[in-house]
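Below you'll find the structure, written out as structure tokens, and then a few comments.
Of the protein chains in this complex, all but one are displayed in their positions.
So, subunit A:
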């Protein structure tokens, strides 16, 4: 092998390099385009989170995690958080499904109008909307006053400062996250499919159960994932509408930091919450992928 001449092996290596570059050129291009956003996330999200998590580890015995994962109170709150998230997801689904369906079949200008009505509150601050619910749901709030004026009730319904208030408020705030994925799936539905099913002998219920629901399931799972994951970390609404009686993880974490300055324990609770969120996300993602096989 001479030193000056290019050997076949070197030629080959060069060709391979070029081929590799050609294959990955676009990938690098999009990486460069996403750069600023990635940098933003890295500096303002990932690094602080890593710092918080780092504080949660204290020696080899991990006392914070021991407390977070064995103490009844914290397990209870974790369970409540997941339960509330699940309830909110289901409530959103039940409310959003007919809305999305109506939007998907309305003639031309109306879907846009409907979407505007959904987006307007969506763009309003969560704080403002939550205070709005306090006005409506309170002991002497609009709803209770109206019901007692109509003679429907004698004592005011407990709508605020409890689980009911939290569920109502969270469902309201998160509803658009369910409506939009559902609407997107439903709008793409071929109306011939339902017609074909009816022609082949299916009743309205059969059409829904065997054709419409399975075909909109990807939207259902996408919406549920969004709402569930967002619910788990909810802070303002449960803090204000729960009146200190409904405990969710985010509220607890904030307490640890603000009142007890216990950064280590707050970090451990955050890690547990993050872990639970990821777990749920992965499970729903699996379901979604298994279901999407046909599309």
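For this structure, a couple of remarks:
Heads up, the rule we're going with is that a residue touches a chain if its C-beta (ideal position, glycine included) is under 8 Å from a C-beta of that chain, and two chains touch if they have at least 3 such contacts; residues count from 1.
Assume contacts and distances are computed from a predicted model.
The complex includes a chain that is not drawn, and of the options "Spermidine/putrescine import ATP-binding protein PotA", "Allophanate hydrolase", "pH regulation protein F" or "Chemotaxis protein" the UniProt name matching it is "Spermidine/putrescine import ATP-binding protein PotA". Here one chain is not drawn; of A:32, A:193 or A:278, the residue touching it is A:193. Considering the whole complex, the residue from A:211, A:274 or A:287 that touches the absent chain is A:211. Residue in contact with the omitted chain (choice from A:49, A:184 or A:202): A:202. On the side of subunit A, the interface with the absent chain consists of residues 190, 192-193, 195-203, 206, 210-211, 214-215, 293-295, using the contact rule stated above.
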